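Right, I'll just put the structure down here and ask away after.
Only one protein chain is missing; all other protein chains are in place.
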């Protein structure tokens, strides 16, 4: 954790920013780079009867860290995505409950 | 937004209902058709050792709009899915927090 589930941005694009992005996010979160997961999720988007490009969207799954760190995290993530020439991206945070998250069968 | 992440219904089925569906949903939500995203998510379902059809399921991600609009939204969405000859569909709504949703790095 944090998990980033990415739609509408190509694997090669994410590969090209992954190292610098995770270094910056680790600084925002004051944690090691091993904690971050970047996963591209393939979906097929449809509008007005046609298959279309998927809108760039990233869902971040993590434990609550407060508004200040969330804002900084979104800013860093957006900056790296926009560095790819992508003009728009939306990011939503999903908070895991600490009483409902298990590592190897035990609450963490 | 709203996002609709669709499992267990084919892309061609969604294409065939997309225009009328989004027109009806825009009326329910009193907003423009450009706000809606329909995304088919491929999964592989398994039951009793075998790969099987995925149960039709739609997760709607949006900001809270209250029970009345939610009920109407689910009714419209169900009606269009069933018009495809699909006998059962489940719909769950996922509410985004307004302090945790960013467009181009800024809270919206």
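To keep things simple, chains are lettered A and B as they appear, and every chain counts its residues starting from 1.
As a convention for this text, contacts are C-beta pairs under 8 Å (C-beta built on N, C-alpha and C of every residue); 3 or more make two chains touch, one makes a residue touch a chain.
No experiment lies behind these values; they were computed from the predicted model shown.
Peer 1: Which residue, B:1, B:14, B:37 or B:89, contacts the hidden chain when the whole complex is considered?
Peer 2: Considering all chains, including the one not shown, the answer is B:89.
Peer 1: For the chain left out of this view, which of A:15, A:67 or A:83 touches it?
Peer 2: A:15
Peer 1: Which parts of chain A face the unshown chain closely enough to count as touching?
Peer 2: So the residues of chain A touching the missing chain come out as 1, 3, 5, 11, 14-16, 18-19, 22, 37-42, 61, 96-97, 99-105, 107-108.
Peer 1: Please identify, in ascending order, the residues of chain B that touch the omitted chain?
Peer 2: Contact residues on chain B toward the absent chain are 7, 41-51, 54-55, 57, 67, 70-71, 74-75, 77-79, 82, 88-93, 95.
To be clear about the criterion, only the chains that are shown with their structure count from here on.
Peer 1: Please work out the Cα centroid separation of chain A and chain B, and write it as a whole number of Å.
Peer 2: Averaging C-alpha atoms per chain gives centres 21 Å apart.
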